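The structure under discussion is supplied below as structure tokens; questions concerning it will follow.
Removed from the display is one protein chain of the complex; every other protein chain stays in position.
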Amino acid sequence: MSRQSTSSRITADSKKVNSELFVLTYGTLVQQLVKDYESVEDVNKQLERIGYNIGLRVIEDFLARTNYPRCTDLRDTAEKIQAAFKMYLNATPSLSNVTADEFSLVFESTPFGEFTELPDACANLKYCNVLPGVIRGACEMVQMDVQAYVIADTLKGDNATEIRVRFIKKLHDALPAGED
Amino acid sequence: MAVCVCVIGKDNGPIYMRSRSRADELSQTVEHNLSQMAFRGVTANTELQYNFIVSSALDIIEERALVGSSASGYKGNPSLHPSASGGAVGSIDGQQLATRELYLGALTAREEYKVYGYMTNTKIKFVIVIEETSIPLRENDIRTMFRKLHSAFCDLMSNPFYLPGSSINSKRFDAVVTSIMSGQ
């Protein structure tokens, strides 16, 4: 294959390369954290924290791009989160078990899990724990306090990866002192 | 049928080897064969034999992969020429052997088997030993085997818990090699 066709193939696959780059960077980060931290639980926490920080910022971009109005109810929120996953990670989770307070995002294959194989020592590692963090951070920026956690993971042998999101309460903007 | 699949790292040390012993050939069912094809399912003799075949193949791979080198002449058997016809070759163009293609073609041939090689841009070498049977495999089939292997290797590299250069211990990779060795 000539060099020309290599370059055209690479540029045509831009989305794939972006995704690959992100997955590899994230993967190395996880692997580093597993080495640096003693307990897997600590790693899980760190991944969630990183996700939270990312979520705080992703939401700005999302709202700027989409100009969606405020969500009417939880299902509306769930659908927007679905759309965001498609936009940023080219992932298409489906919604399930939607109630007034909770919903699940179900990924047939996670954006991260495709080639990852967890070593035995990391049985309790929540590899994609960054995702619940992103959801929590993003929701907080739109005044929603939610709890998000992974309840099933393809990397652990489950059929799908499932993130459960539970609405806790609405957050009110803290008013600066002196204002009412 | 592929009887041995080997992956050799950059430093020419093997990082993966799967082979099938002669004894297994006599077994009746494919399932039985597959179950015997685990790493340690071969006799020590056979493994040694394949190790030797693979290391000799490495020398030829080095030669073939040299691009633009003054690889004059042609060591060895004319039947090693990658051309499909396999007929006797007259004046051989030394440059033809040196190739920039990843697939390197047949490296060695004996009565019972033929050895094929492939080297990636990242100096990872794949060697497949194909048993000579009455129904020879076509060149395209062999190329496909290597492509599958290469694809599996790239997937392995995307696993952050696999340390490059270390020996391969992946269920996914094993599954691909199994499918290659069982003829898909």
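Letters A and B mark the chains in the order given here, with residues in each chain numbered from 1 onward.
Rule of thumb we're sticking to: a contact is a pair of C-beta atoms (placed from the backbone, for glycine too) under 8 Å apart; a residue touches a chain by one contact, two chains touch by 3 or more.
Definition applied: contacts and distances are computed from a predicted model.
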### Message
Tell me the UniProt protein name of the chain this structure doesn't show, selecting from "tRNA (guanine(10)-N(2))-methyltransferase", "Trafficking protein particle complex subunit 6B", "Geranylgeranyl transferase type-2 subunit beta" or "E2 ubiquitin-conjugating enzyme".
### Response
"Trafficking protein particle complex subunit 6B"
## Note on the structure
Among the options A:N53, A:N124 or A:Q143, the absent chain makes contact with A:N53
### Message
Considering the complete complex, identify which of A:Q32, A:S109, A:N124 or A:Q143 is in touch with the unshown chain.
### Response
A:Q32
### Query
Of B:N51, B:T144 or B:S158, which one is in contact with the hidden chain?
B:S158
## Note on the structure
Note that subunit A touches the absent chain at residues 1-3, 6-7, 9-11, 13-15, 17-22, 24-26, 28-29, 31-33, 36, 46, 49-50, 53-54, 57-58, 60-61, 64-65, 87-90
### Summary
For subunit B, residues touching the missing partner are 10, 65, 67-68, 100-102, 119-123, 150-151, 153-154, 157-158, 160, 164
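Throughout what follows, only the chains that are shown with their structure count from here on.
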### Query
In whole angstrom, what separates the CA-based centres of subunit A and subunit B?
41
## Note on the structure
In their shared complex, subunit B is touched by residues of subunit A numbered 20, 23-24, 27-28, 30-31, 114-119, 122
### Task
State the interface residues of subunit B toward subunit A in the complex, per the touch definition above.
155-156, 158-162, 170-172
